[in-house]
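A single protein chain has been omitted from the complex, and every remaining protein chain is retained in its original position.
Right after this comes chain A.
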Amino acid sequence: MSERSDVLTARRTRAQLRPLPTEVRSGGKAADRSRRRPRGGGIGQGAVILVLTAIAVVALFPYLFMFMTSFKTNRQFNDSYWIPTWPLELENYSTAWHQIQPYFITSILVALAAIAGTVALSSLAGFLFARYEFVGRGVLYGMIVMLMMVPPVASLIPMFVLMRDLGLLNTMTVLILPHIASSVVLATILMRTFVAQIPQELFDAARIDGAGGPRMFRSLVLPLSMPIIGTVSLLTVIGVWNDFFWPLLVITEDKLRTIPVGLAFFKGQNATEWGPLFAGYTLASLPLLLLFTFLSKYFLAGVQGGLPGTGK
């Protein structure tokens, strides 16, 4: 409200005193005021908060409903659909855990292996591309960047045939290797950019102290690259937790299913047992939610295609 009168005053001032912009600019009070309310405008703060809250409630309601229902028996679900009930049916969680536990373990193992592979390959490649001059550097790097343009679905069919020919269907390998191959592309680009920005003085100092390439990689590049390694790892985990078609097609053995495909089958088995079903969904969401809670900055960087520092 006061904001509006501000604007009004400003407009009047401007109309009356054309040649006085310096005063407006240098006037301590004016600058002070504008700093306090940098981007107001005609809308009241209360209304803004109200609308944002409404949007947030609408967006989160399905998940809250899922969480609430995960503690209900079928009877509680039918009797009081919209409200939480007592007592909490914790049984749902043990039922669900019992069924999705293998998917969980597989997903975590696949994620860990994929992270290890991706980080190892991309950090080394990033270091070499960023810090060494060699014949074919541009071409080789270009070949990696080019892969950013190959959509994952496009290689689904030939990759499946390849894996079948290699006799790798229904193994951990068939889950892990393609993940490394797809996440290593962006990871290498990110690592190279990052390592290229490490000040040259550090490398010179290390060289003077007698460090060779491997030593510089181990004691200089790796420790300094931890933030980007974190981003890369998160990207890989998110990838494993969201990849659907590949595990769906290459895995038929139940205990090798990853979370996404496992949940789809889990749903098939529990048709309308909403309590255990939603308990399972909740459990499956936990790892990413935890990562989001504690590493939200890297998480966002991951979502935005690995551009750390975007957003506050």
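What we mean here is this: contacts are C-beta pairs under 8 Å (C-beta built on N, C-alpha and C of every residue); 3 or more make two chains touch, one makes a residue touch a chain; residues count from 1.
Following the convention adopted for this analysis, contacts and distances are computed from a predicted model.
Per its UniProt entry, the chain excluded from the display bears the name "Sugar ABC transporter permease", taken from "HTTM domain-containing protein", "LysM peptidoglycan-binding domain-containing protein", "Sugar ABC transporter permease" or "Ferritin-like domain-containing protein". Of A:125, A:175, A:228 or A:251, it is A:125 that touches the chain left out of the display. Touching the chain that is not shown, out of A:96, A:144 or A:175: A:144 (per the contact rule at the top). In the complete complex, the hidden chain is touched by one of A:96, A:115, A:159 or A:251, namely A:159.
Contacts to the hidden chain, counted on chain A, fall at residues 6-7, 10-11, 14, 24, 34, 36-43, 45, 48-49, 51-52, 55-56, 58-60, 62-63, 65-66, 77, 81-82, 121-122, 124-125, 128-135, 140-141, 143-145, 147-162, 164-165, 177-178, 180-182, 184-185, 188-190, 192-193, 196-198, 200, 203-204, 207, 213, 241-242, 244-245, 249, 259-260, 263-264, 267, 272, 274, 278, 281, 284-285, 288-289, 291-293, 296, 299-300, 303-304, 310-312.
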